[in-house]
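Everything on this sheet refers to the single structure shown next.
One chain of protein is taken out of this complex; the other chains stay put.
Moving on to chain A:
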Amino acid sequence: MTKKLIIFIISFLVLTGCGVQDNILEDLLLAEVTGYDAAGKNQIRGSTVVAVSQSGEKSQMGKEVYAATTHTGKNFIQKTEAEASKRLVGGRLQAVVYGEELAKQGIYDYVDTYRRDPAIGRNLYLAVVDGKAEDIVKIESKMLKTPDVKTKELIEQNSQANLPETNLHTFLYYYYGDNMDPVMPLLKQEKDHIRVKGIALFKNDKYIGKHIPYEDGFLFKMLYGNFKNGIYEIRLKENSYMNIQNISSSVEYNINTNKKPAANISVHIEGSVVEVQDVDLKKRSVISKLERDAEKVFQKNLKKMVRMFQDNDVDPLALGDKARSQIRRFDKKHWYDIYPSIPVTVHVKVKLVQEGITE
């Protein structure tokens, strides 16, 4: 018995000697949003907004911005410590934003550091900034009224509707995957606000400078995968518009495995009419006409979007990967060559199910 007790006590004594650095919340600066910008001559300018806990029971978190210009991504954290009063940690990092210029040069190195770091969670949001990333970081520090991190909330909220789910994992998934390219939300500073401008398109890790406008994010999500929510505005005629709310949308890819590859995308969307002008919704025939009209508009716009991807030689829809899963002995190099010229047809089936609570 005494022997066991001794072992027990010794274990406690010895464990304290494990030399693990303790992290006390009050003694840390928690990085929330980090931004990277190109700064010329192989240099980058990193900036980060940190939460500073303050004394007092109900006091708010203060926010501070640190910035530095260095050669490597992580080094800037080290450099900022020169001005920081406490240790800077990344365990609570919510979003990383990249300036347009840097994104065009390729951001892999600045994503890779987060992939390696075990302290970073997998649902870290990544985004491209139309302009400078530092501006977003600076605005973030002023957003004290929103208790959480604004940049993160903004992307998270919009992922429900017009933005695809994009985080560190999805970026890496599409970056490493063959025959597919990642996308990221494109943010823009507008006076003292942050706005989602659209979906930035990437070729590997390089932003190609083109984006899908925010309104068309709905169309992109129709192709990207099955989803719910979101509202899309359809122009029926001159000065006549209809708003469709998506109840559920599903997509299917069929890639022809013959000698001449061709892709067929079929989308089924069930929606309800939120608002329509100059149309009588009582008649069934009117509704089916609306459905046909909506199908036409969707088909036209979706085809245009796919065409745009092919013209720019980017594959955010992972068309190549879908081909791989349907074709035995798939030749991915050959696919690279033929991708821009593959004929893609899009079929949309719209079903309007509810028209609100009144008739």
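To be clear about the criterion, contacts are C-beta pairs under 8 Å (C-beta built on N, C-alpha and C of every residue); 3 or more make two chains touch, one makes a residue touch a chain; residues count from 1.
One rule holds in what follows: contacts and distances are computed from a predicted model.
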item	value
Record-based protein name (UniProt) of the chain missing from this complex, from "Spore gernimation protein GerB", "Alkyl hydroperoxide reductase AhpD", "Aldehyde dehydrogenase family protein" or "Na+/H+ antiporter subunit D"	"Spore gernimation protein GerB"
Full-complex contact with the absent chain, from A:63, A:86, A:104 or A:169	A:169
Candidate in contact with the missing chain, chosen from A:43, A:78 or A:123	A:123
Hidden-chain contact residue, picked from the options A:100, A:134, A:293 or A:321	A:321
Where the missing chain touches chain A, by residue	4, 7, 10-11, 14-15, 17-21, 91, 115, 118, 121-123, 165, 169-170, 172-178, 180, 321-322, 325-329
